[in-house]
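This is the structure I have questions about; it appears just below.
Of the protein chains in this complex, one is absent; all others appear in place.
Labels for the chains are A and B, by order of writing; each one numbers its residues from 1.
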């Protein structure tokens, strides 16, 4: 439900570098139910692919019509779904309540709960960082840190792993205090040259979408957006840009396939990392 | 399509007590197509889980966009779907017409048609009652009996099985005449103490949601709602409460997990009962 629920050992096991994986070749063993109150493309398709890797057929609640509009109790519905399915993956419009899910019969995965957390995305992100080299690295989280659940979970996990972390954002988009625990460098700025200086020594620059989840009225992409020219000018040649997608103006397509592009890998590792998560939860 | 389509022998075969079932371990044998004009969580996820138990991958028509809003002919679409799928599960916004489906190539299951019937839910319900003990039992259907298709199908089936049945509802929410065939006790009341007396000897108290499907303007939950305190005060210690879900004010969470709670089992038996239905229809 939260990155806090995972021990350091579990985080390390889930984010180990990925060897060449063989394609799935499984018999049907049950269903992986998706209850999504918000849209999803990467997370859902990754979990679905992960499901087929362990024999679970993906099902979506609900395709036509929307059970969630019936004024039914969302947590009640999760419990119900856990009675009929092998595993339940939930995306909620607000933070999930642990106590309301205590009578679930099947494992429930938090695939993003409102503006709170998105722990499985963080396992993806850290797996990519470790595959490239996270030890001794400096990670800069920049831009919209306020409303982005991916960033919240990632910040928690990186702090717990003792990674050198720098938070760079406009004042109004700063990371909420509850996600800052340790010794973290925090800078608020709206100026492009200052952002340039603050990413110059970073090994990973992680940029959540600016135009999403209660975006600011002000367009901060002039200060926080990157294209290939800017990356070549200010980043280390070995630096990598990461982005949870979907992207808006902050991440230009000129970067796609360049040496800075680690976001393609972020999406690609999804099925394998989610397979590990499902196996851990199911004990398979 | 209707509980009337099933012989007593078939009803008994479908609702036999459930032994411990092994998890599915099947090869892919085709698709189980869902055409749902209304939302579903329990029914859909139960049928999907049942599908995987016999090798059918669940598919939903239609995920994005809504074919049913195109002013297309709904029965035409069911027939079309029967030409491409191994089995079709339909939820309709009004009663299905048998003649319009005569050219279907695959079996079609009625998973709830408007305010008419919901026969597979009834197989679930009777399976639970038989598992607990239906012989010689008194069943009280209480509350919103007018617009609830689950109650319509259940009332028909219980009458055909010769079970002692009592219908207790506000006058305006009484069971429509076409679902009453035999010797049934019918009481209309809006008074809580009278409801108390009418459930006192019941072995099963079946409560459909009050706040759903053309709910009444009046809130009848003071008379017809139950919490643990009321259940302990007026019900037999061995009595069971049943509810097709989703629930609203009529079924308080204090009852969850209590000795009265048979509704958790109602949801849990869904995949196995639906597997039996699919096997019967497909001859597998």
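The criterion applied here is as follows: a contact is a pair of C-beta atoms (placed from the backbone, for glycine too) under 8 Å apart; a residue touches a chain by one contact, two chains touch by 3 or more.
None of these values were measured; they are calculated from a predicted model.
Could you tell which one of B:81, B:195 or B:278 touches the chain left off the display?
B:81
Kindly state which of the options B:73, B:185 or B:227 is in contact with the chain not pictured.
B:73
Specify the residue from the set A:9, A:25 or A:177 that touches the hidden chain.
A:25
Considering the whole complex rather than only what is displayed, give the residues of chain B touching the chain that is not shown.
27-31, 33, 35, 56-57, 59-67, 69-73, 76-77, 80-81, 83-86, 103, 105
Which residues does chain A use to touch the chain missing from this display?
Output for chain A: 23-28, 34-42, 44-46, 48-49, 51-52, 55, 57-58, 60-63, 66, 68, 211-212, 245-248, 256-257, 264, 267-268, 270-271.
Assume only the chains that are shown with their structure count from here on.
Expressed in ° and rounded to a multiple of 5, what is the rotation angle of the C-alpha superposition of chain A on chain B?
Fitting chain A to chain B on C-alpha positions yields an angle of 120 degrees.
Taking each chain's centre as its mean C-alpha position, how far apart are chain A and chain B in Å?
Taking the mean C-alpha position of each chain, the two centres sit 39 Å apart.
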